[in-house]
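Note that this complex is displayed minus one protein chain, with the remaining chains in position.
Each chain carries a letter (A and B) given by its place in the written order, and its residues are counted from 1.
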């Protein structure tokens, strides 16, 4: 038996762009629906997708609070990587997605969790950004360092950096 | 025999930036030249690379027409991800590429097709963007959903998200 190859997918979600995160979830839920074990590892700007919309930031230093303000608070605040056009392009995309029955990121996170996709947050990025565990969505399964992620990616068959 | 590992490469082309799409084609044609089976899966902004320059958009709703206008019409309209500088950087890059005998994206698509690279368009993204099959280049082999792509990526050895 080959221990290294399996039907696993490991997706690093680095980007905080609505469209890229959407793509990551489409791939992840697609793979999970087909029976693959999927881990999504959220780091850097990607953390904004798994932030609680109403997350408080008590007891933080100035830098942490500044970063906290810069990073979008949750999936509803994400913007397109292109054609954001002061919000017009982004809301157009959301509206088209709704009309064409593409689930929203909010729904996709729930779907992902229901499908058994492991949603993991990168501890180093959380530290740099000054984010605390309680500021993340309940769907987040774990906060780990990069080593745990690599240990999993080593066993995965599809590895993507989004 | 291990059915999952083979000399295949699956490249998701999500970006619509000239330089990233160029990189995707360089990797894809390089891999195909070395005997690998390569699939390029164009989604979201990446669809702009495989759009016909003169594609018409008859019988579309307003939203679809708006999106149609926002997405560059074909490879000759793509911009750099950085240093676009109102077109100066982008045309400088094109001119340098020509001078240094790097093929244009237009030529690379033809080369890719000739080398047997499968050029696939993502049906969901086409739906969201309001693009129809006849608006895509003749080199496009297929329009499929994400499931078909994942089924292929599962068998691929190199998987990239560009």
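Everything below uses one rule, namely that contacts are C-beta pairs under 8 Å (C-beta built on N, C-alpha and C of every residue); 3 or more make two chains touch, one makes a residue touch a chain.
What you are looking at is a predicted structure, and each value in this text was computed from that prediction instead of being measured.
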item: Missing-partner contacts on chain A, residue numbers; value: 2, 4-5, 12, 14, 16, 43-45, 63, 66-67, 70, 124, 127-128, 130, 146-147, 149-151, 153-154, 156, 159-161
item: Touching residues on chain B - with respect to the absent chain; value: 2, 5, 7, 19-20, 23, 26-27, 30-31, 33-34, 36, 81-83, 89, 92-93, 95-97, 99-100, 102, 157-162
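The rule is short, and it goes like this: only the chains that are shown with their structure count from here on.
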item: Centroid distance [mean C-alpha coordinates] between chain B and chain A, Å; value: 25
